[in-house]
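Here it is, the structure, as structure tokens.
In this view, the complex is presented without one of its protein chains, the others remaining in place.
== chain A ==
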Amino acid sequence: MPATTAEAARAPSLQAENVSKAFVSGNQRTQVLDGLSLSIEAGELTLISGPSGCGKSTLLAVLSGLQKVDGGRVCALGSELGQLDLRALERFRLQHTGFVFQGFNLFPALSAFEQVELPLNHMGLSRDEARYRAQQSLEEVGLAHRMRLRPSELSGGEKQRVAIARALAKRPELLFADEPTSALDAANGQVIIDILHRIARTHGTTVLCVSHDPRLVVHADRVLAMEDGRILSDRRSEAPATDSHGNPS
């Protein structure tokens, strides 16, 4: 796929135009996103960073179609998410998106392999295809030897890699990650960052990551700093991004 990504990479796959979102609790109205616009390109690891409460998780929810906006437009892969009803949004997510959350959210009863296979069953793939993809994704995150184990037998870093494999096996164009490293130690966090970065590069996936983890900043292709529902700075890494071992990727 790398040949085609070179061109596709430059077309924005996610676009927000003048997006606003507020939460009301009691009489208190909190403006979380305030007339925010941005576009995110494929084949890159984009990081949204900022202090807690700055609205970065809400931005992720809005861009991924998990929440509706109060005003403005969100376009993902050419579809305007505001136009889609609940069913259509579910279908859109099933076809095009992957998610990785801070908590790993794995079913205690299922093996790593089954965690990855489960969503694939709902995509209308054949049994063999689902198993092939599950196997491949787990190999890609380096868990080929651990895939028969249940979450209770895996370390935190391994659990997050299973969660990434679960998202990756769907072969999504969009991969959203919310604080994927904050529950992990430095070494495991590093592994996760590398994997996310590699996914963006090798699969041409739009990887949008929300984190306040400073370790991530170095590895992102683009860093958006947020505060009070607005984007303060938009910085591209000048040097080619490198993986954790300093090798050019």
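Here, a contact is a pair of C-beta atoms (placed from the backbone, for glycine too) under 8 Å apart; a residue touches a chain by one contact, two chains touch by 3 or more; residues count from 1.
Here is the rule we use: contacts and distances are computed from a predicted model.
Colleague: Tell me the UniProt protein name of the chain this structure doesn't show, selecting from "2-oxoacid:ferredoxin oxidoreductase subunit beta", "Phosphoserine phosphatase", "Nitrogenase molybdenum-iron protein NifN" or "ABC transporter permease".
Modeller: In UniProt, the chain that is not shown appears as "ABC transporter permease".
Colleague: If I consider the whole complex, including the chain that's not displayed, which of A:Ala22, A:Leu118 or A:Val218 touches that chain?
Modeller: Going through A:Ala22, A:Leu118 or A:Val218 one by one, A:Leu118 is the residue touching the chain not shown.
Colleague: One chain is left out of this view; which of A:Thr58, A:Ser137, A:Gln190 or A:Thr206 touches it in the full complex?
Modeller: Of the candidates A:Thr58, A:Ser137, A:Gln190 or A:Thr206, A:Thr58 is in touch with the missing chain.
Colleague: With respect to the chain omitted from the figure, which of A:Arg91, A:Arg215 or A:Arg236 is a touching residue?
Modeller: Selected residue, touching the omitted chain: A:Arg91.
Colleague: To test your reading of the contact rule: which positions on chain A touch the chain that is missing from view?
Modeller: 57-58, 60-61, 64, 66-67, 87, 90-95, 97-99, 101, 103, 105-110, 114, 117-119, 121-123, 127, 150, 166-167, 170, 178, 210
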